[in-house]
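The complex appears here minus one protein chain, its other protein chains still in place.
Per-chain numbering from 1; labels A, B, C and D assigned in written order.
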Amino acid sequence: MTARDLDWKPLALVPLLALLVLPFVGSASTWLTLTVAGLAMGMIIFIIASGLTLVFGLMDVLNFGHGVFIALGAFVATSVLGAMGDWTASAELWRNLVAVLPAMVVAMLVAGAVGLAFERFIVRPVYGQHLKQILITMGGMIIGEELIKVIWGPQQIPLPLPAGMRGSLLVGDAAIEKYRLIAVVVGLAVFALLAWTLARTKVGLLIRAGVQDREMVESLGYRIRRLFVGVFVVGSALAGLGGVMWGLYQQSVVPQMGAQVNILIFIVIIIGGLGSTSGALIGALLVGLMANYTGFLLPKVALFSNIALMVAILLWRPQGLFPVTNR
Amino acid sequence: MLVTENLTIRFGGHVAVDGVSCSFEPGTLTAIVGPNGAGKTTYFNLISGQLKASSGRVLLGGRELTGLPASARTRAGLGRAFQLTNLFPSLSVLENVRLAVQATQRGAHQRGLNLWSVWSDHRQLADRAAAILESVALLGRADSPVASLPHGDQRKLEVALLMALEPQVYMFDEPTAGMSHDEAPVILDLIRRLKQDRSKTILLVEHKMDVVRELADRIVVLTNGQLVADGEPAEVMASSVVQEAYLGRRAQEAA
Amino acid sequence: MSSSNDDLLTLNGVHTHIGAYHILHGVDLAVPRGELTMLLGRNGAGKTTLLRTIMGLWRASQGSVRFAGQDITPLATPQIARLNIAYVPENMGIFADLTVQENLLLAARSARHAAQMDEARLQWIFQLFPAVEKFWRHPAGKLSGGQKQMLAVARAIVEPRDLLIVDEPSKGLAPAIIDNMIDAFAQLKRGGATLLLVEQNLDFARRLGDGVAVMDNGRVVHAGRMAALAQDAALQQSLLGLSL
Amino acid sequence: QSEIRIAHVYSKTGPLEAYGKQTQAGLMMGLNYATGGTMAVAGKKLVVIERDDQGKPDLGKSLLAAAYSDDKADIAVGPTSSGVALAMLPVAEEYKKILLVEPAVADAITGDKWNKYIFRTGRNSSQDAISNAVATDKEGVTVATLAQDYAFGRDGVKAFKDALKHAKIVHEEYLPQTTTDFTAGIQRVVDALKDKPGRKAIEVIWAGGTPPFNALAAQDLKKRYGIEVFTGGNILPAMASYKNFPGMEGATYYYFGIPKNPVNDALVAMHYKQFKTPPDFFTAGGFSAAMALVTALKATNGETGTHKLIKAMEGMSFETPKGKMTFRREDHQALQSMYHFRIKDDPAFAWGVPELVREIKPDEMQVPIRNKR
Partner (left out) sequence: MLNRLLSGDYPRSRVLAAILVAIFVGLLLAPFLFPGIKALNVAAKVLVFVVLVASFDLLLGYTGIVSFAHTMFFGIGAYGIAIATTRMGATWGALATGTGGALLLSLLLSLAVGLFSLRVRAIFFAMITLAVAAAFQTLASQLSGLTGGEDGLTFRVPEVLLPSFEPFEEPFLGVSIDGRLISYYLLFVLAVTLVLALLRIVNSPFGRVLQAIRENEFRAEAIGYRVVVYRTLSSVLSALFATLAGCMLAIWLRYNGPDTSLSFEVMMDVLLIVVIGGMGTLYGAAIGAVLFLVAQSYLQDLLRLGSEAAAGLPWLAALLSPDRWLLWLGLLFVLSVYYFPTGVVGRLRSR
């Protein structure tokens, strides 16, 4: 991505939306609660969608199995955190973090490793063939979900939030959940890392080029296969991280959780413009805000708010907010 | 008669075709030449409807075509072969041509909107398609999928599709690029035969000067989207614009 | 055909199948170091297939390809390219979504970002192919046919390579640009590079070629010096069906 | 015929797999217990045929038909989901065989979709809602409800509302079943309640999915506005989030530590022995269904003629882990006790422990009769 003329219009959407609803919400504290919660929710959504910006957005792999890595990360976290009861039960935040960090790392490692196998056996034969990708990754998703049931059982497993991360901070009359603030920090870190890698190195370019003409990239001397494996693994690991964050947010995990978020994250990636990290971030923030605003103002419409948002954005920019590729 | 009036298109700030007014008579072959990126293909795109003009008009036999989609212009008599090969890759060579033949049939019954007859019953279409393949020396590969043809043969098929449309106006965009010297004559013969049928208007974009010199009745020169020269071949080729901008050093040395 | 140590690239009895089709039937070819070899032949003779086989994009089912003394037949395409070979495919292989600059950046293997590309060499390219400079920040897919061809060749020469393999470099180019390209190839050759070009433009071939090989039906049916062929009208007629 | 064939059609797989498995375990334990370990009644062996409806109504329907006809089942038990149950009801009528519904809860099963071949040991939504109303209903309490936006949630709120005598409802909030961010919904509820005088309560009626308890807990409503949260019971993993609400009240269908009777003692003991865990919600239900079956079969002396069975079962009382239940003659719904509880956060348990406040006896709940005979 070159930093040529900055496209500010999509950036302005977020504050614009927030200001637009202010008069309708009425109370400032309610507005603040909704806005902060929505933005933070957007960050969580961004984290779970971030892996997909790479895999679907950049590599053009329609991975319907992406959700299974999210579920996997969450389930690994139940095991890791379950083994560290003392640390999570403590009310001191640093002890909680000491418990959650390894859970994240292990979840990312496991998800990444499984991603490696997934790429090798499921995705590799179908690069460039969307329809087959859908089916084969769907198959992978089902297999993964069933294996989770074999390992952890079919039932819901509680994933209690460490004691120090519970509760809210009060700003005047507005309550802001502590955990959401943590999510903002993690989300920003993921965003910065992704944006930096893609902008500062040739990786992003190579992936996009590889999607268009694999043979040519190889003829230029790049081992595109290895690169794709690497990117897929990173995407899966990010999904694992997203799973930990999402599981902790819901405080319980079920094997179907991956499938449940699938459509949501697809919407975010599409709004963002397939492969744009900033686009995905803005898309996620908009989705988070929109859910809260419509939930408060027009609860009946809330169910369809994501879809309405996506259609509206696509009518404005048929390629998404920040189109990266010409797909 | 094909007429363009003040035809213009902008891409962002860049004007790719800049106010080109020109008319093309039946029975003449007009060569359009100019440096790479001069706007020749874009000019074709504007005429045949692949691109929408920013301003200006396209008229064929007095009929306004400007707002129409490409398919309607084709049906109105504009035929086009593309510079970069553009075919139906997994259909067979014969089916490619047959689809083009079918598109020219009059009435929905014969054309594509017939849902209830069996395609293979329309024998006359297949026969016509075979005859056209014969004329470009491709009949031998009638049943191969297009994707497996060598590049040169794909170029020939590109021309065959245009022939199948039997339009009033033929637009060739570098028809012989990538064709070997013993194959190109087949195509050039075809064009020559078209010329003999005095009722057709032929537009040819070509970089090979020997071909232009041999076939053209008239040469139009585009540079930077603008029409800079128009006239008899010998006269245009000799003009300084063409010498400098287009033919380059070698032509000047030769001169 | 005997191969001497002076040959940078040699092919021995190469057979290639594409799916069920047997395309190359035992190709022998030697490309001498520091020379420009022209590969001629009618449509469907197998020229493109041969180049793709050298690059490892098709696998030879029999025979061997040697480059600088090393057997590269079993290597994967990226490994072959990294032996310092540049390849311009028949369809140009432009990355339509990427800008012209990004297309070149990818071809410049040693540069990690745009600022690290060799400025002097870029200037040289700009001068040969002005369109490359003019559309530097534009998506390459928007270029005209000839401009794409220029970009494809520019990509191959953005860094010095030992061997340059180009499938129909002059296709779709205006005469003035063809002149530039002839100059460029001559300069590269002077700089020590070896070139293997497929051409249909016989004038181009005659002016530039040192050696020549003519293919027909998946075999090399003639190999020799360009100058000799240029003088022998009968040979031209029998091989190419016309005279230069 | 020396066998009695019982078809158990339930969600062996699908979204309710975990629930279905509890029912099956309970059913088998119950049959075992009720037959004194012989698995036979009047010399006839009890054979249980398991069928997996995967939570799909159409599949449940055809499986039940196949069970009655291809597998020659004399009687059927199940299913897990209400949707499947509703699709199955006409099949029982078509084949003129009994379907003992457990644990699907929709009121309509013993309401307007009922036919005379349908019995239900499980509680219905009304029983749930009414018992919860009993737990919440005090003079001067202002209540807002928070429920899922579909038939179950809306029926639940309606039954709850009808049963309230003293407390006042000021707001009904319905959220999509798939809600993940509760901020907006809770904000609306809080806005409706916060300025009201006296005790303020949010009644949560939520089944499956992600319930709003964590979100409610994070908002600290008790401290900020004096708003309390009430809700019904749930399966043990779901009650983990109750730990955040020590003192929360409500009414539950079953919790293994609450009923004191020999049947429950036996169930708990058997369950610990077999699975090393306490029995849960649906285990108790399966066990009750088994008790009902065996009681009925004993009454007919092992005869499986449908009319005989119906006659025996109408008005029949039987022992269950929840004490005595009775099939009401009118609509075949088993009337049963519910338990008013208060949550205690006991570190020894992974879930919030409901402690018994009071057993709500069947005759305290006016469960409406909604079917037409």
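Assume a residue touches a chain if its C-beta (ideal position, glycine included) is under 8 Å from a C-beta of that chain, and two chains touch if they have at least 3 such contacts.
Predicted model, so just to flag it, every value in this text is computed and none were measured.
K.L.:
May I ask you to name the displayed chains that the omitted chain touches in the full complex?
P.N.:
A, B, D
K.L.:
With respect to the chain omitted from the figure, which of B:8, B:28, B:50 or B:226 is a touching residue?
P.N.:
B:50
K.L.:
Specify the residue from the set D:69, D:317 or D:366 that touches the hidden chain.
P.N.:
D:69
K.L.:
Specify the residue from the set B:6, B:23, B:55 or B:90 that touches the hidden chain.
P.N.:
B:90
K.L.:
Of the residues A:122, A:184 or A:217, I need the one that contacts the missing chain.
P.N.:
Selected residue, touching the omitted chain: A:122.
K.L.:
Using the touch definition up top, pick the residue from D:46, D:87 or D:334 that touches the left-out chain.
P.N.:
D:87
K.L.:
Taking the full complex into account, what residues of chain D touch the chain not shown?
P.N.:
Considering the whole complex, chain D reaches the absent chain at 12-13, 17, 52, 55-58, 61-63, 65-66, 69-70, 82-83, 86-87, 89-90, 94, 106, 108, 113, 149-152, 176.
K.L.:
Kindly note down the residues of chain B that lie in touch with the hidden chain.
P.N.:
Listed in rising order, the touching residues are 48, 50, 69-72, 74-75, 80, 82, 86-91, 95, 98-100, 102-104, 110-122, 161, 165.
K.L.:
Could you please point out the chain A residues that touch the chain left off the display?
P.N.:
Touching the missing chain: residues 62, 121-122, 125-126, 130-132, 134-136, 138-143, 145-147, 149-150, 154, 263, 266-267, 270, 274, 303-304, 306-307, 310-311, 314, 318-320, 327.
Just so we're on the same page, only the chains that are shown with their structure count from here on.
K.L.:
Which chains, if any, touch chain A and chain B both?
P.N.:
C
K.L.:
Over the chains that touch one another, what is the least number of steps taking chain B to chain D?
P.N.:
Each step joins two touching chains, and the minimum needed here is 3.
K.L.:
Taking contacts as defined above, which has more of them, A-D or A-C?
P.N.:
If we tally the contacting C-beta pairs, A-D comes out ahead.
K.L.:
Of the chains shown, whose Cα mean is nearest the mean of all protein Cα atoms?
P.N.:
So the chain sitting closest to the middle is A.
K.L.:
List the centre-to-centre spacing of chain B and chain C in whole Å, with centres computed as mean CA coordinates.
P.N.:
Here chain B and chain C have centroids separated by 29 Å.
K.L.:
Any two chains that touch count here, so list every such pair.
P.N.:
A-C, A-D, B-C
K.L.:
In the complex of these two chains, what residues of chain C are touching chain B?
P.N.:
Residue list for chain C touching chain B: 18, 21, 41-45, 48, 90, 131, 134, 142-147, 149-150, 168, 171-180, 200, 202, 240-242.
K.L.:
State the interface residues of chain A toward chain C in the complex, per the touch definition above.
P.N.:
Residues of chain A touching chain C: 2, 4, 200-202, 205-206, 208-209, 212-213, 215-224, 324-326.
K.L.:
In their shared complex, at which residues does chain D touch chain A?
P.N.:
By the definition above, chain D touches chain A via 13, 15, 17-18, 21, 149, 173-176, 178-181, 183-185, 187-188, 191, 210, 214, 217-220, 224, 235, 237-238, 240-241, 243-244, 350-351.
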